[in-house]
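Every protein chain but one is kept in place in this view of the complex.
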Amino acid sequence: MSGNTFGTLFRITTWGESHGSAVGVVVDGCPAGLQLCGEDVQKELDRRRPGQSRASSSRQEADRVEMLSGIFEGRTTGTPISMLVWNKDADSSAYDALKDKPRPGHADFAYQMKYGLRDHRGGGRASARETVGRVAAGAIAKRLLISEGIHIIGYVIELGGIKADIESSDISELSVKAESNPVRCPDLDAAKNMLQRLDEVRQEKDSLGGIVAVIAEGVPPGLGEPVFDKLDADLAKALMSIGAVKAVEIGIGLHSAKMLGSEMNDSLKIREGEIEFESNNAGGILGGISTGAPIVCKIAVKPTPSIAKRQRTVDIASMKSAEIEIVGRHDPAIPPRIVPVAEAMVAVVLADHLLRQRAARL
Amino acid sequence: MSGNTFGTLFRITTWGESHGSAVGVVVDGCPAGLQLCGEDVQKELDRRRPGQSRASSSRQEADRVEMLSGIFEGRTTGTPISMLVWNKDADSSAYDALKDKPRPGHADFAYQMKYGLRDHRGGGRASARETVGRVAAGAIAKRLLISEGIHIIGYVIELGGIKADIESSDISELSVKAESNPVRCPDLDAAKNMLQRLDEVRQEKDSLGGIVAVIAEGVPPGLGEPVFDKLDADLAKALMSIGAVKAVEIGIGLHSAKMLGSEMNDSLKIREGEIEFESNNAGGILGGISTGAPIVCKIAVKPTPSIAKRQRTVDIASMKSAEIEIVGRHDPAIPPRIVPVAEAMVAVVLADHLLRQRAARL
Amino acid sequence: MSGNTFGTLFRITTWGESHGSAVGVVVDGCPAGLQLCGEDVQKELDRRRPGQSRASSSRQEADRVEMLSGIFEGRTTGTPISMLVWNKDADSSAYDALKDKPRPGHADFAYQMKYGLRDHRGGGRASARETVGRVAAGAIAKRLLISEGIHIIGYVIELGGIKADIESSDISELSVKAESNPVRCPDLDAAKNMLQRLDEVRQEKDSLGGIVAVIAEGVPPGLGEPVFDKLDADLAKALMSIGAVKAVEIGIGLHSAKMLGSEMNDSLKIREGEIEFESNNAGGILGGISTGAPIVCKIAVKPTPSIAKRQRTVDIASMKSAEIEIVGRHDPAIPPRIVPVAEAMVAVVLADHLLRQRAARL
Partner (left out) sequence: MSGNTFGTLFRITTWGESHGSAVGVVVDGCPAGLQLCGEDVQKELDRRRPGQSRASSSRQEADRVEMLSGIFEGRTTGTPISMLVWNKDADSSAYDALKDKPRPGHADFAYQMKYGLRDHRGGGRASARETVGRVAAGAIAKRLLISEGIHIIGYVIELGGIKADIESSDISELSVKAESNPVRCPDLDAAKNMLQRLDEVRQEKDSLGGIVAVIAEGVPPGLGEPVFDKLDADLAKALMSIGAVKAVEIGIGLHSAKMLGSEMNDSLKIREGEIEFESNNAGGILGGISTGAPIVCKIAVKPTPSIAKRQRTVDIASMKSAEIEIVGRHDPAIPPRIVPVAEAMVAVVLADHLLRQRAARL
């Protein structure tokens, strides 16, 4: 129980179900004095919002954030910041038929087994709508990080097996390009192919998976608390806690398993009087502590489990085999919409460790 | 700070440096009444111990555990269990030359930047020796899990690019085979090739990476606390917190990114009156909660960063370029020895969530 | 930072300022399946509400709770329960004059020093209005406890030096009598005197302190987690965290300092086949663990710091001496209104430890 709070000093608590009255988050531990307004949060929520393109669900939610506490005269006061978004376009009718038939690839069965009952409407707490709170909290974390010169971006690097060719390492450029297209892929040619592939699978009543990268630049060395609250460990938890994520990689990630030590190790050098790394296979983290190099995370996102294709399941009331076809409004692929969520979680982890690091030395 | 404690109800706190007097762990929250003796812990420490084969470092440590509290007349009392292993074969001489020269791929530079000073001997707290505490704690967690019918095994599935062919799904058989060879690979042909490859890279003064799988069977449905303390999220943190791990996968993991929803989703069926899944791409976890299917995790382990080959680094005292060759006793590959560590971390997570789940329902 | 969350398994997070848009709480970790409706919470909020009698402030707030999540078809689902109360009758005008003049006995100066800025309107986060969230959360904790046969009551035992004579040990009777009068004192004669004394001090532009008792009956033996999360330690924290509380006593409390061991120790006896204590000086807790005897806590509540009398303070803008007279709507004594708040905090602690205790044995 009580798994809805994350973080040690910069700490977020999310709440709300897909088809309940509202979803929201309480952000506790944001330092006092940070300039913050509703628009800072709204612009991130707008990036997350469904109904915006053919790459996403057609559920229409304005998702206007209400900031209820913790801000006075345009600045944070150090007290908890409570934010809320009302659910307006929830349509539960499609879910009644599914009440006793757990959808494959969804949390339905697991929630039922855990709690003995569940709010089945729209996936309840296990809905992607739960990420509204994460994104709102992440927006505040980002503001805090920006005030310290830390910038976070995310984008899709693979969708339905189509890989992007990422040439630039300029995060502003990558971000602008990624945000310019519905699949959030900075390789515009690949983006076109991804969109086409998405149209195909939607026709086939199926869905696609993909890979998303999140990069943080400007992170000072020293963040992360060995041996359990290592920066990469907390990033792994934060990212794996997002629905549909099945793998987390740091730096070169899985490929490190195939490398020699002499290839993997990032050599150090002096450049203009500063210590630098010649490469960044480590993804900016060694021994669980940031090194000053860019933090690089990747997540594998499974294909949307809600598909219109016929699937086999069971009826838990009659304990008989059953079949379902999931109608309703669903993203044909999650990666484009997961980008702001993944960025938010990385931002929350970095904000927390930025504050924790203040206690590291005398 | 204070990142050396892990878990909510079953909670471990590790301490100790590679070349300090001892390493140890305090296990708090183990339920009272569990039969437990030193041998239960010792046998796991023996699996972790170096100096056992040509696949591992030649440092000789008996690693005899002393159990100092929390046990009375052969049973746990519910009070903290403190365990300690003395460091005996520490040889710091090789490290003096490295004091100001951070070893590439190691935590040296990051610790120095974080704390402003560090115990450089043998990697200090960032040494693999830190895992003694994890394995000792994991041994207790395993005992607790076994009392509930949960069994955990781990093995190497890839080393230096050589992949094992895992045909069996019988975990006893897999375990016996894996423990029968120095690389802990249940595919004995692959194991032979891996060992040969290890000999080669040692000759080349280099090292290998690989992939380790950990499987837990008998896990009841319902474990995991959405939305942040999801079972997969806590497993990801636990596993990523082990040194040298660069990726964590749950179930089919990274490959899910290339699948269609209709391929990825595990259908449900009724078999002999029980609900089952037709496949286990999910790795036993949906919505962050265990489903009753086996939990499957994989970790990518980077090649040992300590290599005898010449490497470029810097001298942080003189702020000049430098070169190092790391002599000393190092594993040419970490995966075989990481197996008991990864099992231990999975065990600690499951033990914690087993206890937390007791609070889920009225 | 992040001190707005309390509890381990049954965990509450409160938010909101006196003159912001709303105040609220997120309750995480309430077991699934508990019958719960808005009225369960509303009736406790109504007990806390100001403007009800001459013993309390005249601020008029309907304080209607909105329950936004975590409940489905009249039962808790195991997911977070978010509750909110809008601020409607906030009148900030009286506070502008006090912006730079910290009120003696209030948190104004301390908040300013801590955060460098503050929401000065109505005490901001340090207002008694913050307890709305505590009481709402406590109402849920009480429901959970009642389902396990645990009942909590509170009442005033001393006000302005007037002591109640508590003869009964029947908590239902005590509760009915206490709730029958504005000062919440079960000794009706004393209550009359207290009310008269309150009228006097209000005339004198002054205020009174007092003592409140909270009793929990039906608590099973075994609750409390030594050595730091002892039941009495967590009760002390919970109660001391309420504004205006300056002392917490368990059982016979302070008077134990004057007793002999032979007087203090509660002897054990067998009665009808059950082990019982002959007295309850311990207040139902030994070694930090409940014994099955009633839990008895007392708190000393200082006089309301907001008084109309002229007081000396400083102007922090000009750094000169200043005088203030606090006009506005203030309770002439806090104890009557703190009763439901103290009950709520005791309920939250007991609910948390009730769940934690489930993990104590194999």
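As written, the chains take the letters A, B and C, and residue 1 is the first residue of each chain.
Rule of thumb we're sticking to: a contact is a pair of C-beta atoms (placed from the backbone, for glycine too) under 8 Å apart; a residue touches a chain by one contact, two chains touch by 3 or more.
Since we're looking at a predicted model, the values are computed, not measured.
J.: What are the shown chains that the omitted chain is in contact with?
T.: So, taking every chain into account, the missing one touches A, B, C.
J.: Just name the one of C:75, C:106 or C:121 that touches the chain not displayed here.
T.: Hidden-chain contact among the options goes to C:106.
J.: Pick from C:42, C:69, C:175 or C:357: which residue touches the chain that isn't shown?
T.: Reading the full complex, the residue touching the unseen chain is C:357.
J.: For the chain not shown, which residue from A:147, A:169 or A:196 touches it across the whole complex?
T.: Of all options in A:147, A:169 or A:196, contact with the hidden chain holds for A:147.
J.: Which of these touches the unseen chain: A:9, A:113, A:212 or A:259?
T.: The missing chain is touched by A:9.
J.: Would you write out the residues of subunit A that touch the absent chain, in ascending order?
T.: Where subunit A meets the chain not shown: residues 8-9, 29, 31-34, 78-79, 144, 147, 226, 355-356, 358-362.
J.: With the missing chain put back, which residues of subunit C would touch it? List them for me.
T.: With respect to the unshown chain, the touching residues of subunit C are 1-6, 14, 102, 104-111, 113-116, 125-126, 130, 158, 160-161, 201, 206-211, 221-230, 232-241, 243, 246-270, 273, 275, 278, 282-283, 285-292, 300-307, 309, 311-314, 316, 319-321, 356-357, 359-361.
J.: Of the residues in subunit B, which ones touch the absent chain?
T.: Interface with the chain not displayed, on the subunit B side: 1-5, 7-11, 13-17, 20-24, 26, 28-33, 66, 68-70, 72, 75, 77-82, 84, 114-119, 124-125, 355.
The rule is short, and it goes like this: only the chains that are shown with their structure count from here on.
J.: Is the contact between copies subunit B and subunit C built from the same residues on both sides or from different ones, judged by whether over half of the numbers are shared?
T.: Shared-number fraction above one half, so same.
J.: Calculate how many whole Å lie between the centre of subunit A and the centre of subunit C, each centre taken as the average of the chain's C-alpha atoms.
T.: A distance of 39 Å separates the two centres.
J.: Between subunit A and subunit B, what distance separates the C-alpha centroids? Give it in angstrom.
T.: The separation of the two C-alpha centroids amounts to 26 Å.
J.: I'd like to verify one number: the distance from the centre of subunit B to the centre of subunit C, where each centre is the average of its C-alpha atoms, in whole angstrom.
T.: Computed from C-alpha means, the inter-chain centre distance equals 46 Å.
J.: Show the residues in subunit A shared as contacts by 2 or more other chains, in ascending order.
T.: 1-5, 14, 114-116, 125
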